[in-house]
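A single protein chain has been omitted from the complex, and every remaining protein chain is retained in its original position.
For subunit A:
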Amino acid sequence: MSDASLQSAQYETEAEFRDYFALLKPRVMTLVVFTALVGLLAAPADMHPFVAFCAILFIAIGGGASGALNMWWDADIDARMRRTARRPIPAGRVTGEQALGLGVALSGFSVVFLGLATNWIAAGLLAFTIFFYVVVYTMWLKRWTPQNIVIGGAAGAFPPMIGWAAATGGISIESLLMFALTFLWTPPHFWALALFMRSDYDDANVPMLTVTHGRPATRAHILAYTVILALLAVAMGFTSAGGPLYLAVALALNAMFLRGAWAIWKRDEADAEADGYAAEKGFFKLSLLYLFLHFGALLAEAALDRAGFVWGAI
């Protein structure tokens, strides 16, 4: 191969700006932004709108930084999975070193600026979240135990606590409940994905529950976690974080979610293959709506509370 053709091949894979942005996992970032925003707005504290905007921005950047560090560490398994093979590092458009540099720089930036903009409790929680996602989940648990999603899910559950801490400067029962809701939601959400992305985790040797304990066990785990999640989600309606509106939303959504989990548990692989994993895909889509509407209802309750609205007074 001539020097010219070597150079040409190198140019063809040269990164665009959007490749660096893709390292920040923008779709995961939207979930982080939304849950952090609910935590911040539901908190009983007044924040200047611009400071609130900055807080959410820095939390989002911190979440993105941990995504870049995750892609740096997991480039080898990303290359083996159909779902992730086109990410910037396995596709050859960004080097691992560039992703590492971007992740470390944005981690430091986001933590320091969140501390300066709001308070150091929120900044400390953000730093711990990045550490938990990158070191505890990505480097340690993901390739070691089928409980990776269960324990690692904590990293994705911290944003509402960070948003709450940014507004109030502390942690409270309400922010812990929001953490618990996201924490318990994560396993059924990801296990449903693992059921219909059949071969991806097998190919990458990631010890997902589907690989280590089999698919029937995964179906049983989805049902068990959904039952625990439903109990917590409905119970939240009776705490200071919830209220009648939240309770109505939670009752409807959890009935649908339990029905979906029950359907998944009752099926076997033959049924699932026959209809192209319709129940598993439907449950996965419902799980996205589930979290969005629960947090939306928490936000609505906080807004009504702040507006002085009292249930039963009308």
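Note that in this section contacts are C-beta pairs under 8 Å (C-beta built on N, C-alpha and C of every residue); 3 or more make two chains touch, one makes a residue touch a chain; residues count from 1.
Here, contacts and distances are computed from a predicted model.
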item: Protein name as given in UniProt for the chain not displayed, "Molybdenum transport system permease", "Cytochrome C oxidase assembly protein", "Monovalent cation/H+ antiporter subunit D family protein" or "Ring-1,2-phenylacetyl-CoA epoxidase subunit PaaC"; value: "Cytochrome C oxidase assembly protein"
item: Residue among A:51, A:104 or A:235 that touches the chain left out of view; value: A:51
item: Option touching the unshown chain, where A:16, A:76 or A:268 are the choices; value: A:16
item: Options A:117, A:177 or A:264, residue touching the unrepresented chain; value: A:117
item: Interface with the undisplayed chain - residues on subunit A; value: 11, 14-18, 20-21, 48, 50-51, 54, 57, 116-117
